[in-house]
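Below is one structure, written out as structure tokens; the observations come after it.
Of the protein chains in this complex, all but one are displayed in their positions.
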Amino acid sequence: MTGMRVTGAYRGSGDGVEAGPLEATVAQLGAQDAIQVLCQGVADVVRAAPLRPSRVSVRFGCASLDVEWPATASVDAAVPAPDAESKPELDTVTAPLVGTFYRASEPGATPFVAPGDLVEPGQQVAIIEAMKLLNPILAEQHGEVVDVLVADAQPVEYGQPLLRLRPPRTERTG
Amino acid sequence: MTGMRVTGAYRGSGDGVEAGPLEATVAQLGAQDAIQVLCQGVADVVRAAPLRPSRVSVRFGCASLDVEWPATASVDAAVPAPDAESKPELDTVTAPLVGTFYRASEPGATPFVAPGDLVEPGQQVAIIEAMKLLNPILAEQHGEVVDVLVADAQPVEYGQPLLRLRPPRTERTG
Amino acid sequence: MNATTPEDRPFGTVLVANRGEIALRVVRTCREMGIRTVVVHSTADRDSAAVLAADEAVQIGPAAPKRSYLYPPAIVEVALRTGAEAVHPGYGFLAEDPDFAEICARNGLVFVGPRPEVMARLGDKAAARRLMAETGLPVPQGSARPLTDARDLAAVAREIGLPLIIKAVAGGGGRGMSVVWQADQLLPAFRATRAAAGAVFADDRVYAERFLPGARHIEVQVLADDHGNIIHLGARDCSVQRRYQKLIEESPAPALAPGVLGRLTGAAVAGARSVGYSGAGTFEFVVDGDDVAFIEVNCRIQVEHPVTEMVTGVDLVREQLQVAAGRPLSLGQDDVRPRGVAVECRVNVEDADRDFLPCPGVLTEFVPPGGPFVRVDTHGYPGWRVPAEYDSLVAKVIAWAPDRRQALARMDRALAEFRVSGPGVRTTRDLLREVLADPDFRAAEHTTSLLAELTARRSRPHRAG
Partner (left out) sequence: MNATTPEDRPFGTVLVANRGEIALRVVRTCREMGIRTVVVHSTADRDSAAVLAADEAVQIGPAAPKRSYLYPPAIVEVALRTGAEAVHPGYGFLAEDPDFAEICARNGLVFVGPRPEVMARLGDKAAARRLMAETGLPVPQGSARPLTDARDLAAVAREIGLPLIIKAVAGGGGRGMSVVWQADQLLPAFRATRAAAGAVFADDRVYAERFLPGARHIEVQVLADDHGNIIHLGARDCSVQRRYQKLIEESPAPALAPGVLGRLTGAAVAGARSVGYSGAGTFEFVVDGDDVAFIEVNCRIQVEHPVTEMVTGVDLVREQLQVAAGRPLSLGQDDVRPRGVAVECRVNVEDADRDFLPCPGVLTEFVPPGGPFVRVDTHGYPGWRVPAEYDSLVAKVIAWAPDRRQALARMDRALAEFRVSGPGVRTTRDLLREVLADPDFRAAEHTTSLLAELTARRSRPHRAG
């Protein structure tokens, strides 16, 4: 298969009888809204995907939407999607404010964290300077630093991913 | 596959065994509304998608809609023609010009044709008056008149269906 | 293409600290002047038209305005980082916040608006009214000062009579007001308004003034620079309001009593001069026949500014930017030669049948009107999701014609061809068309009560036989 496949399945936990808050939400939505949400989902995927998908499938409770595009149309379907699929279990630390990102407390100092480091909740991992104030960025979870996504002294937006952490195995299975 | 296939399946609560508030919502909608919502969903997807999809499938509870387009670029086929599919074997005589449709040569006279009549190529089936000229409308094929779609003395547009003919069996298999 | 050479544009980079149609409006004029634009936005506005149109866009916070559009540190940080020399605040949000203007100044940024101290003086509505009364402007009968307690309220009510209106000192945008028609409603209204004002504006002071139910809302647009030039650009009538929020505005103000226009424009220019106003501003009045009373000054560009632009040919945002850069206005009073009539209708995603309940959603269909003498200011586009977090305005339709009758007919034509739809989305379009068809409105005999009467008629059940 040449094209990319994105499956936006929203299955909840098991495949059988689904319940819980999600289900309740869908129930409230009603058919029209639900389909609308699914359409939006497909549109978002298509917009967000760096490559044009050949097939998108969205499901939410009893509502589902499946779209396929002809294989010929996907002109720029050569490069695989970045990492969305390959590293699905990583946590991301995002910027809680706009400012300048610093990896260390001062120029030349050792960075707060580097790939491979283990961090724990509350541990400082970076600084964002805004309005001449230095705002410490703290980890919220346990994890191993996989990579630092922003170079030192670069401007960051609100919500921009800064670091990726791999949660410890014990937590994942727990 | 050349033609377009539209499947408006309405499966009821057969195999899916989904119940609860969702099912109730769909039930409230009623068949027509549900399909309407799904059609809208498909239309939205087709409109929103940067490329025309080759296949769209929408499902909500027990209602589902599946549309496939042929691989060739026949883009005009997004909307199904009203009766084209339901009575695929009928020929239609359409108005070759804009004007006023008459079923008979003069008021009170016997109509040129009535349902059940057999017509042959070149036989006059109606008149369209335009610019005070009476234009005879001739059948182009053999067939049995199924129905006359326009009332006497009504205005018709170019291309408007006037009569439907059922071709003789021999011709269909031949 | 840069149509303007670097030397003659007022700024190299301007940061737009707003969203929606007004952010796009400011970006448009900046582009035309060769100014680079930076738009700050919340996570809910990632795909907004202003973001798409700007040279640079920076996400500064979540959807909640308090942490994005109302959060000065993030805005100033972005301005400094992107090399912006000036900040245009649009309307609403921080547009009339003297503290924000002050912060900008302290950080070497030009705030596009009047000086902070002028804004502070005019922002206190009771103080502004005292000030204008001193300058000789007519003000409504009322307390002209915050009410201290219930006893004070009773005294004022005796003095000015009923109906009266209780307003938040720090109010604006139609919020924090109650009209009192009966004496036994005085105290509950006083308490409710004070509580609301405290919650919304963090300032629970309220004042009372006479309410004129048969009045019109008339306002005068002024422009002032730092070289002593102050001009007015005529009046706007904004009497078609729902819950004190304007829906239809027009310029010139129709059917004013003889001499009233001159009194209003004269008062506005005198008032602006007395406080050392600079930039674009609006002096609002209530008018009932010959009876004229000053209400407040809006220290910003207004939603309805396009009607003034259409009749005068002046780009008000352009003048704001020129003045902010310390330059003189590009025109004098004699150069203001209004032509014809312009009307603006606000198309909001609201359900007029359910008390104007906002109903945001995806605009699956969005085909704005066009053609002769029609202008549309909208940030909407097909497929865009109107965020639920902000106001419900999605488009302003402005129609111009040589006379009012033609302008209203043109507006109705434009609204009729405006196609907006989406799941759950309803708009004020049909209600606007009802107003356009209303005999009182067409005869320009309507007052600020028009819409209330009209919606009351709409919701009244039809009786058979």
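Per-chain residue numbering starts at 1, and chain names A, B and C are given in the order in which the chains are listed.
Quick note on the criterion: contacts are C-beta pairs under 8 Å (C-beta built on N, C-alpha and C of every residue); 3 or more make two chains touch, one makes a residue touch a chain.
Treat the numbers as computed from the prediction; the structure is a model and nothing was measured.
Within the full complex, the chain left out of the display contacts the shown chains B, C. Within the complete assembly, C:Val376 is the residue of C:Leu153, C:Val349 or C:Val376 that touches the hidden chain. Residue positions on subunit B in contact with the hidden chain: 47, 49-52, 75-76, 97-100, 130-131, 155, 157-160, in rising order. As for the chain not pictured, it touches subunit C at residues 1, 3-4, 24-25, 28-29, 31-34, 53, 306, 309, 313, 315, 317, 339-340, 365-368, 370-378, 381-382, 400-402, 405-406, 408-410, 412-413, 416-417, 419, 433, 436-437, 442.
FYI, only the chains that are shown with their structure count from here on.
The leading chain pair by number of C-beta pairs in contact is A-B.
Separation between the centroids of subunit B and subunit C, computed from CA atoms only, is 52 Å.
One finds 40 Å separating the Cα centroids of subunit A and subunit C. The set of subunit C residues touching two or more other chains comprises 383. Each of the following residues of subunit B touches two or more other chains: 44, 48.
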